[in-house]
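Dumping the structure here so I can ask a few things about it.
Removed: one protein chain of the complex. Kept in place: all other protein chains.
Here is chain A:
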Amino acid sequence: MAETYDFLFKFLVIGSAGTGKSCLLHQFIENKFKQDSNHTIGVEFGSRVVNVGGKTVKLQIWDTAGQERFRSVTRSYYRGAAGALLVYDITSRETYNSLAAWLTDARTLASPNIVVILCGNKKDLDPEREVTFLEASRFAQENELMFLETSALTGENVEEAFLKCARTILNKIDSGELDPERMGSGIQYGDASLRQLRQPRSAQAVTPQPCGC
């Protein structure tokens, strides 16, 4: 409870079954590969405070069940997400083919402004690759996504994926493209100090302890 941060972002990890969503999350939170894992039924989550561009940001990450029939249930936690990791498995074309559907879900159910990073996971299994880097990066470009190939096993690019997504959101806040105070933005202020920096906007907000700024 005592941790302080400037912002809190809600993140989603989405993608087809067996692409390694939970392992990515686990690698990011615990810094190790989850060897014996259950598949996700419903929802899992984790959080971590990171430092991005001089700001501390708490990432609250919701990990979703991948099987198609769970979508109706997982929809209910898309609400108000600021960012998403859209995951496919580079050794499975099928998981790549369903990306468009996942993306539509994210943009319609979470927010049209949701910042999405495409993650081609299982990079360590390069010999079994079914989806080339080039192909996926083209898809990313066409859909205005960031793109990285990751490995939850080795940890390669895992942290980068989360950080890149967070950095983009921060930039958008700075440029005014994203308004944290809009309902359902998936962004919250961490503590009062930041609120005060933006005082003009929230004049009506009660700040009981003015600290002379």
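Throughout what follows, contacts are C-beta pairs under 8 Å (C-beta built on N, C-alpha and C of every residue); 3 or more make two chains touch, one makes a residue touch a chain; residues count from 1.
Here is the rule we use: contacts and distances are computed from a predicted model.
Colleague: For the chain that is missing from this picture, which UniProt protein name fits: "LAMI_0C06832g1_1", "Cap binding protein", "TBC1 domain family member 10B" or "Pescadillo homolog"?
Modeller: "TBC1 domain family member 10B"
Colleague: Consider the whole complex, including the chain that is not shown, and state which of A:Glu3, A:Asp36 or A:Glu144 touches that chain.
Modeller: Once the missing chain is taken into account, the touching residue is A:Asp36.
Colleague: Out of A:Val13, A:Ala65 or A:Ala161, which is the one that touches the chain we can't see?
Modeller: Final answer for the missing-chain contact: A:Ala65.
Colleague: Which parts of chain A are in contact with the chain that was left out?
Modeller: Those residues of chain A that touch the unshown chain are 17-18, 35-39, 41-45, 47, 60, 65, 67-70, 72-73, 76-77, 94, 208-209.
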